[in-house]
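The complex appears here without one of its protein chains, the remainder shown in place.
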Amino acid sequence: MRNKLQIGILGATGMVGQRFIQLLENHPWFEITWLAASDRSSGKRYEDAAKWRLDTTCPERIAKMVISPADPAGAPKIIFAALDTDIARELEPRFAAAGCAVVSNSSAFRMHPNVPLVIPEVNADHLHLIEDQSWRRESGGYIVTNPNCSAIGLVMALKPIEERFGIEQIFVTTMQAVSGAGHPGVPSMDILGNVVPFIRNEEEKMQEETLKLLGQLQGDQIVPLAARMSAHCNRVAVEDGHTESVSIKLGNKLGRPVTREEMLAAWAEFQPLAGQDLPTAPKQPVEWIALEDRPQPRLDKNRGNGMAASVGRLRPCGLLDWKFTVLSHNTIRGAAGAAIVNAELLLSLGKLEPVAVAALRA
Amino acid sequence: MRNKLQIGILGATGMVGQRFIQLLENHPWFEITWLAASDRSSGKRYEDAAKWRLDTTCPERIAKMVISPADPAGAPKIIFAALDTDIARELEPRFAAAGCAVVSNSSAFRMHPNVPLVIPEVNADHLHLIEDQSWRRESGGYIVTNPNCSAIGLVMALKPIEERFGIEQIFVTTMQAVSGAGHPGVPSMDILGNVVPFIRNEEEKMQEETLKLLGQLQGDQIVPLAARMSAHCNRVAVEDGHTESVSIKLGNKLGRPVTREEMLAAWAEFQPLAGQDLPTAPKQPVEWIALEDRPQPRLDKNRGNGMAASVGRLRPCGLLDWKFTVLSHNTIRGAAGAAIVNAELLLSLGKLEPVAVAALRA
Amino acid sequence: MRNKLQIGILGATGMVGQRFIQLLENHPWFEITWLAASDRSSGKRYEDAAKWRLDTTCPERIAKMVISPADPAGAPKIIFAALDTDIARELEPRFAAAGCAVVSNSSAFRMHPNVPLVIPEVNADHLHLIEDQSWRRESGGYIVTNPNCSAIGLVMALKPIEERFGIEQIFVTTMQAVSGAGHPGVPSMDILGNVVPFIRNEEEKMQEETLKLLGQLQGDQIVPLAARMSAHCNRVAVEDGHTESVSIKLGNKLGRPVTREEMLAAWAEFQPLAGQDLPTAPKQPVEWIALEDRPQPRLDKNRGNGMAASVGRLRPCGLLDWKFTVLSHNTIRGAAGAAIVNAELLLSLGKLEPVAVAALRA
Partner (left out) sequence: MRNKLQIGILGATGMVGQRFIQLLENHPWFEITWLAASDRSSGKRYEDAAKWRLDTTCPERIAKMVISPADPAGAPKIIFAALDTDIARELEPRFAAAGCAVVSNSSAFRMHPNVPLVIPEVNADHLHLIEDQSWRRESGGYIVTNPNCSAIGLVMALKPIEERFGIEQIFVTTMQAVSGAGHPGVPSMDILGNVVPFIRNEEEKMQEETLKLLGQLQGDQIVPLAARMSAHCNRVAVEDGHTESVSIKLGNKLGRPVTREEMLAAWAEFQPLAGQDLPTAPKQPVEWIALEDRPQPRLDKNRGNGMAASVGRLRPCGLLDWKFTVLSHNTIRGAAGAAIVNAELLLSLGKLEPVAVAALRA
C-alpha cells in the first residue's frame, strides 16, 4: 500500500462514484482515502449512505469509511469528481482553487476554453491547457475533464481514421443505456419495451465535444475539427453500453479513395499509448469484431475491461463514404474509467506530483 | 354477413397471419372463409395448429376452422398472403395464375418491375402495373405487395415532404421491434438488455423499396425517386413498433429554404385518401406529436388504430436539412394492416370484382 | 351528456389518475367535471401538469381542463381518489366530511373497521359499513375503498372456491408489474434484467386485505376469513399485469375431496353480478384459460377489458390441495377500474343519489 497516491471521490454515492470505487479497488497507483457526497450523506458510513448498484460487492474497507463534507479542507490533492453539472459548476473550482487536481467526469467545464477535454489515446497534448488555468498558477490545482459517455466511443473510433484520412462529415445515431442517466434516472415505465428518442442536451454535447476532442492544440487554444456533424440520441432498454450507428465522409489526405483494408488497418494499428503502461488503458483501444452482427452491448461492452471501443459492420454508405457500428461501456470507458486513465496520464506526465507530493505516504 | 367478399389467408398461423385474423374480424367488406398454412398444419383446426400470440383472443369462429392445404383449388379469389419469402416465391404465382388477387406482405416480388409495391396514401397509381402481369391477362389474377415494415412508416412521413419540397438525400437509423421477425424469431438471449445492429437484408430492402415507393409511374414502369439513401438497421428489445431516426436533404421545389411551419403543414395536410372511406385507412396518416420526447413505441404505436405513422422531434440537421423521429406499428401498418388497406383500395378501384364476383354470397 | 353524474378525480395527474380519465371517457353514467392534484399542479391545464403515460391519447377535453386545488369547495359530490397514502389519510376524510362519496384506491383506510373494502363481485354486502361512518350521518359523505392491486385478482379467483368448498390455507407468490409503483416509481436500473424480491408493506397489505375481503359482515363489522395465509411479493420487468402463483388448502364444505371439474365449474359459474348491468363489470369475472402456459401478462391482462382475473394451470399441489396461476391488470382491475365499478355498484344501490343529486344536470 505504500507509495500509492491518496485520492478522493466527490460524488461517491452515485452510479459513477460507485464505478470509481469499483475500478480503483486494487489500483496500483491510487488509493481511496476520502469520500464526499451531499450534505445528506456527510457523516454517515458509506454503506449506510449509498445504495450500491454494481454486480460486484462494495469493498469492505470502503463500506466502513465515513463520508466527508464536500469541502477541500481535509481532502487529498487528487480528486475524482462525479457530480451533477450544477453542483460541479460550483464545487470543482473550489477544489481546484485549493490546489487539487480535479479529474472530472462532469460536463460543467468540458467546453471551457482553458479546460482540457481529454481521452489519453486521442488528444493527450490538450492537457497543455491546464497551464493556463488561474488556479494552476495560484495554487497548483486545475480541472481536467473527460467527455460525455456518448462521445467517447465514437471519438476513439474516429481518431485513427481522422489521422490517416481526414474526416469531413459525421452522422451518428445513438442507442444509449439507462445507466448513463444514473440512479434513479430513467423510470422503468419509460423504457421497458420502449425507445425514448430524446436525451436532454445530449445531441448538443455529443456534437461539440466530438469536434473539440478531434481538434488541434494551437498555441493556447483548441481549434475544433472542421467537420460537420449530426447526432440523433435515443435511450433504449439496455443496462450498460452505448451502441452507435455511424456514417462518415472522409477527407482527402490520401488523395484517393480509402479501402476497407485501410480502414481496418487504421483501427488495428491505433496504439497511441504503446509503451506508456497506463494501468487502466486497454491494450487495443479500438477492437474490430469481424462477426456480421456485432458489436452488441450485452456481449461486447466489457472488452478491454470495459475500456475499449468495439467497432463492427464496416460497409459502404449510400450517402457518405463508410458506415459502421461502435460500442463502448458508458459507465466505465464513458465515465469513471475515462477519468481514471486521465489521472494515470497526468501522473505519467508529472502533472500530479506537484499537487500530490504532500499526500504521499512515506 | 351477406355481401361481404370472401377472402383467404395464406400463412395464417404465423404472427402476420394472426394479425390478419385480428384485423379482419368484423371487417365491413371482407370475410375470412379459408385459412392455409404449411403441410404440417393442414387438416388441423386453427386453434390446434397456431400458437396465438396476440393480446386479444382468437375469434371463436376462426379457432374452429380447419386449415386447408396451400393450394388454389377451393380457395377464394382474394388472398392475403403472409408467407416466408422462399415459399411466397413459389406459391404466390400459383394463386395469381389461378385467378386470385394475391395481396401479399412478402418481400418476394416487391421489386419485380411488373408488381406494384403500394401504400394507398403514397402511390395508389402504381397499381396500374397489375395490368401488365401475364396472370392478369390470362386468368384475371395478379400480385400486389406492400412494403417492408421498416420502410412503410418512413415513406409515409417522407411522401408529403417529397411532394411539396422534393427530397434529395435520406439518412435513417432504425430501432426495430422483435415482432418483425415473427415467432420464434429473435431468441430472448439475443435481445434482452441488448441491441443487435444487424437484420439480414433489411438495409437493402429498406433502401430500394423506399425509392420505388416514392417513384413515378411512367408508362408501364416505375422510375424510382432519384434520391440517395443510407439505412442503418438495428433490433432492440421492443415488442411492437419500429422507431427511426431520420435526416433528410430537401429538393428545391420551392426555390428557397423550407420552414419548420411548412414541414409541419405538409404532414398535417397530408390527406390523400380523403373522401374514399377505406375502412382501415387512418384519418390522419401522419400524426405530428409536439412533445419533446416522442414518438415512443410503447405509447404511440397504436395511433390511428396502428395504421398511422407518428412523427416528432423535427429539428435542423447539422449535415442535411432536417431531422426527426418516425414511428409506426410494424405488424399492423407494417404488415397485415398494410395489405388490408391495399385490398380496400383495390376494391374501391374495381379491381377485386372481376376476380371475386363468383365468391360473393347471394 | 345530460343526466350523467358529475365526478371529480383527486390525484388526477398520476398513473392511476390517468387510468381514471382513460376509463371514464365515454362512461355512460359518469362525467369528469373536476380534476385536482398537488399544489404544484393546481391552476395549470391538465396537459401542462401531467406527463401522460398511457398508450391512448389524453381526451382533448380533459387536456384543456384546469386543475383545481384539492379542496372540497367547488368539487362535485362523487370523488375518485388516487392519492398517495399519506395524503389520502389527510384529504379523504375532508372530502367525506364535506358530503362527498369518496371512492378511493388508496390504502389509507382500507383496514379501518368502518370502511368497506369492496370488490363488487366478492363482497358487495360489506358496503353496509358506510352507514356507520360518522361523516355519513353528518353530511351524507363516506369513504369506500378497493383493494391493493396484488390482492384483487387473487381474491376474485378465491371467492367462488371459498363459497363452494371453503379455504383454509393460502400460499401466494407474486410477480408484479412496475406500473403498480406509479411514475417515476421503479428505476429502470433496478428492474431491467432483474427481479426485486421486495415491495415495501406489500405482503402485509395483501394478507390482511385478502382475509377482510373474504370475510363475513356480521352486524356492523367484518369478521375476516379464518384462513392462514403467506405471501411472497416480487417485482418483475413487466409493464402491466400482476402474475401470481397460488396454492390453496380447501375447507371441507363438501365433506369430500373436490375434483378438478368442480374447481373449474366454480370459476365458470361465478356470475355474482348477473343482471345488474354495471357498465365496467366484466361478463366473466374469472376467466379460465385452458392452455398449458397461461395466463401471461402480455397476452391476457386485457381480458374483460382489463377487468377480469385470468386463471390457468390448475393442478394438484404437493403440500396443499390445488395450485394455479392467476393474473389481473394491476392499474385497471387493480386500481382505477376497481374504483369505477365500486362507484357503479354504489349508484345501483342508491348510495350515490343522496350525495350527488344536487350535481345532476337538469
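Labels for the chains are A, B and C, by order of writing; each one numbers its residues from 1.
Heads up, the rule we're going with is that contacts are C-beta pairs under 8 Å (C-beta built on N, C-alpha and C of every residue); 3 or more make two chains touch, one makes a residue touch a chain.
These numbers were taken from a predicted model, which means no experiment stands behind them.
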Original post:
In the complete assembly, which of C:G219, C:G255 or C:G318 touches the absent chain?
Top reply: C:G318
Subject >> Absent-chain contact - pick from C:I7, C:A181 or C:A237 >> reply: C:A237
**OP:** Based on the whole complex, identify which of A:R164, A:K205, A:R303 or A:K323 touches the chain you can't see.
**Re:** A:R303
Original post:
Given the contact definition stated above, which residue among A:K4, A:R53 or A:R228 touches the chain not shown here?
Top reply: A:R53
Original post:
Among C:A49, C:V118 or C:M175, which one is in touch with the chain left out?
Top reply: C:M175
Original post:
Which residue numbers on chain A touch the omitted chain?
Top reply: 53-57, 192-193, 239, 298-303
**OP:** Name every residue on chain B in touch with the hidden partner chain.
**Re:** 15, 53, 178-179, 183-193, 237-239
**OP:** With the missing chain put back, which residues of chain C would touch it? List them for me.
**Re:** 169-171, 173, 175, 192-198, 207, 228-232, 234, 236-239, 243, 245, 247, 292-299, 312-313, 317-320, 323, 325
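We adopt the following convention: only the chains that are shown with their structure count from here on.
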**OP:** Name the chain whose C-alpha centroid is farthest from the C-alpha centroid of chain B.
**Re:** A
**OP:** List the centre-to-centre spacing of chain A and chain C in whole Å, with centres computed as mean CA coordinates.
**Re:** 48
Original post:
How many Å are there between the centre of chain B and the centre of chain C, using C-alpha atoms for each centre?
Top reply: 40
Original post:
Touching two or more other chains, which residues of chain B qualify?
Top reply: 192-193, 239, 298-299
